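All protein chains of the complex are present and in place, except for one that has been dropped.
Per-chain numbering from 1; labels A, B and C assigned in written order.
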């Protein structure tokens, strides 16, 4: 029986993987890649897309968004996953707390709302599959022992195999009865013990020692500082690197892989390398914003740094000392004026629309400026996050049997960022007015074209009304290291 | 003018320092060493003690007691400093919280009692100089930011230059208003920020990650364990070493010297060595109990360990990886039966009378068993603690101008430990029934003989009724490292 | 135009890469992989091979043989590359000195024979392309400054981009005129300076401090030891790890990637990890013999180790601390009796026929015993060596455009090793009499089936008379690290 007709063929494009690029025709059937061929001959197909002069990458795998924090989850999915699709992201990792995964939006959760994840997963999956335009996996934000103890169940039954700890919000309620000095405590929070419980998966940490940062905050306030750059001075490199060092140690003791969510300083990288020398399984992520925006631009946790540090981060990316990029996309739903109070202490932390600028910023600042190759971009934006979070080669790869998630890139497309281009609810971008070169012009999710940006059009249009995203369960215990 | 008459001369003894031992006559005048001579000729003196066949050591400098925790401070001084004197300790470092330094005993302090140390020092000094039989210096136990901010003042005005943080009792009240999840918190506690404030002195840490220990405690309880050895399993090596690693990092960042109060595992030593390689100024203390008692003997924080670990601790002592010995002497004032509830979770933590057994245990188990030389004992029990805590060569040395604090040791004196021998309020000893070889037979404080144990007598007798101890202020900013 | 007819299709086999395995049909045209498809439908082809029940791997890439050392190079190629083909190796890295690459065989080279590689490459390439049955790349063995200075030229003109230093043969003739004490010296040898010259490529080291080994050799001889295991005691772990530590340092200084040819001890791995933490680009190779044979089996440089060490090497392979396997295949052309003199000091170092047992040993001892997965085997035996030596994805990969080098493996095929099976000139194997499970049953080089082992046949037969191997030039300056 001869090779049958494909549903879709992408041909004449330069197909890029971490190992190189080559003209390859991609045949897609039933949402998966079913054929790869070289040569001038076509595969037969119901639809054929000519990518001549363009680059075909695996759909971007962004491990970090925080949809649903400030707006109801379904609304967040509706607006932000369109933005992601337009930006070339087809697999999106959500890092979120359990109260925020429910149908009914809880703005300010209370202790009673912090239930184990296995209780909310059915609801969450239903929301994802009704409202998301891209595929979604979950990294649960652990705050209680009960949640930590639930890990094996939520991993087994719902394929949640990564968990996050906000180290800047540590607190130990259960420790309080033990010592005279700690009789009362907050209803929320967690501690090293909670972390210690969480073995069967990958542990993600937001490394930032708030206890030290508060000292600097006090001093800066007393010195009358209100500018954005004060935010970097408030939380210096050792607030971040100290946590990396500490939790890398416990990761080594438990044998649990550790994922450093925001790696923004040379000192953190040094600690990561030392931990690897001790045999610790440790990965790191930075963001396109940490690579390109200086600390006077906005407030974010952990802070933006300075130019010299950005240069070190690019180097670390090239050297494999940083493994991934994550957007840390937040859906604030507020205008720039609503967010920027003119005083860093009052301004909202984190700027919106990060996912839309992600790929064009990496292409403009990274690839076109010779800081990384396009192959390296595929490695850190597609392959590595998929590997680390247990999705590879279903996601992050262009291989037979992989999901047909693709993004077609026009490296020469130039566009100035304007509010008109933005799908995110906030409607504005930190990169506004900046001309970026290199844009995604088509995004394909499991064989379906979901966005397309024709030459001359003002922005990518969403080519489907149906939110076709799926929840992605993962296998517990995948061999995580080395990627 | 010829060399005048001495107040006291000790002659014919082997005078021991870390550099060697030699027959030297020691002349004392006005409480200080005023002459050292070799040769058979005597110095003229009002009193001459013949130490033929005996060893003359500097008075022991024990950096760690906790007098006043469970009993009023003046009562603690009355009983326990006699015990110290009988044990050969002439300089005693107190590690204590500010509410416990007052004339009026506060059994269970409240938040309002936690005042800056400079407020309580006059009272404290008065109690010391009225009730202590040995000299006393203070390591303040910092629990609030206000106390941390008071450090320069208490250092300058009262010579308090060392501070301790109980890492197993961390908590951050001031952090709670900053994040939605931490709205309420305990009235007590401190955090990394508090520590970060405390630069001008030496920072002592009790390294024990209680947050992790609680997980093991839960598991051990659920497994029905109630034996003493469970206490070691509850707080494994990484609970201790993890803290050493973390706080060594911040010590490196701040340039502040760090003193690891209980060093009981190889893993902690490894972290200490790594920190030194990074240029961190870090010292470590272990206890004679950690060197000689196995985990099935009693409950204490941090826990006693096993035989293999004890062997490593002796090695580390020899190699200079551990710098000091501290007794961690606590004045419980309770009998063994009152303390041991037959269930480790109920039993009182820490056993009494440690200071009395200190020197004989080190001589019996260390010197007589060839694990350390007598010179090394002088280094780790006298010289190094005096150096590290800024008292050398006033204390810890036998040199011209040093305080005439001496302990005369009979290396051959053998005695079985009995309750009759004990001066400590508790009236019992963990070493009861054990025959120890090598005892202090005379203790001299600033030229005054304060204890004496004549051959044949059941124990050392206190030869003075007057509590002649003084408070020892220290100079801020002494160059602390290397010792 | 429809997808044309393929020259060859391999279908129904499990295609294995480091990322997973999947049933994929492989279409080959003009020696390259031209199509990959899933599904039951066939690609049209002139020849179709049904690999049902079998595994299709990239042809093995073995970075280390020493053909031509003991026999003329063309004879070595004739016999040994057949053995390689039968063993599933399609890309073979030769590590050799320049005098051994000539048409006329020089048994015992003299100083004048040690010419720069660019002088001998045309001759060498002609020999390869006339006599080798598999593809060949070269790692030149640098012994003189002139050779080191020739590196840019030989890299640019002949694509030689890797070089080896025999650290056990170090000597510095040019240093001798400089110091009174070194007036005369050998005509051969090299030194750290020679190494330092060699930047534009990857430096391979044989780490073994012969200067120390000679001391142990003397002692063992004086103690009357003549058994094989004495060879391990002669060159203990630190002879190897010491060199790794030293040359990793210089690699860090120069920024030159370093490849540790024989990694056989935990101590070497520790040094490799420490070097990585310092940002050094360092790779390591071990051999299937180091993973499976104990030190009492034979003499080899560096020595075989003990059982405990083998277990650590498997672990290191799994953890990614060791990157590659190399056979270190030598063509001795002598029988076992000729080689084994019954006295380890007289016995020839290194046993023959290693390449033939390579894959079956890795499958039997590694895959079937659960020490590594088949995917991991592909990573360390195919992908990683190809990446490190600048051949990926032309070699070591199953992707569109890659050379159609494949080995079809029958995981259930069982055979006892006998002399009848051997193609190597020596005619014997250290694994004789051992039953191995899992064998290559077909080897395909650039689309041509070159060996085939039908079920029931005594061994693989070479299915071609034409030595179709080619010399593989590489691109200088490929980004080598991380792989």
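The rule we apply is simple: contacts are C-beta pairs under 8 Å (C-beta built on N, C-alpha and C of every residue); 3 or more make two chains touch, one makes a residue touch a chain.
Please read all numbers here as calculations on a predicted model, not as lab measurements.
Chemist: Could you tell me which shown chains are touched by the chain that is not displayed?
Modeler: B, C
Chemist: From the listed residues C:48, C:119, C:246 or C:347, report the one that touches the chain absent from this view.
Modeler: Selected residue, touching the omitted chain: C:246.
Chemist: Which listed residue (C:46, C:103, C:214 or C:461) would be found touching the missing chain in the intact complex?
Modeler: Of these options, the touching residue for the absent chain is C:214.
Chemist: From the list B:43, B:101, B:142 or B:472, pick the residue that touches the absent chain.
Modeler: Only one of B:43, B:101, B:142 or B:472 touches the chain omitted from view, namely B:43.
Chemist: Just the residue numbers, please: which parts of chain C touch the chain that's not shown?
Modeler: Residues of chain C in contact with the hidden chain: 108, 143, 168-169, 171-172, 174-176, 178-189, 191-194, 196-197, 209-215, 238, 241-242, 245-246, 249-250, 253.
Chemist: Would you write out the residues of chain B that touch the absent chain, in ascending order?
Modeler: Output for chain B: 1-4, 15, 17, 19-20, 22, 24, 27, 29, 32-44, 273-274, 276-279, 319-321, 373, 392-393, 397, 399-401, 479, 481-482.
The rule is simple: only the chains that are shown with their structure count from here on.
Chemist: How short can a chain-to-chain path be from chain A to chain C, counted in steps between touching chains?
Modeler: Contact-graph shortest path, chain A to chain C, evaluates to 1.
Chemist: Hey, which chain ends up farthest from chain B, C-alpha centres compared?
Modeler: The most remote chain is C.
Chemist: Measuring from CA centroids, which chain ends up nearest the centre of the complete protein set?
Modeler: A
Chemist: Averaging over Cα atoms per chain, report the distance between chain A and chain C in Å.
Modeler: 40
Chemist: Please compute the C-alpha centroid of chain B, do the same for chain C, then give the distance between them in whole Å.
Modeler: Each chain reduced to its C-alpha mean, chain B and chain C end up 61 Å apart.
Chemist: Measuring centre to centre with CA averages, how many angstrom lie between chain A and chain B?
Modeler: That gives a centre separation of 51 Å.
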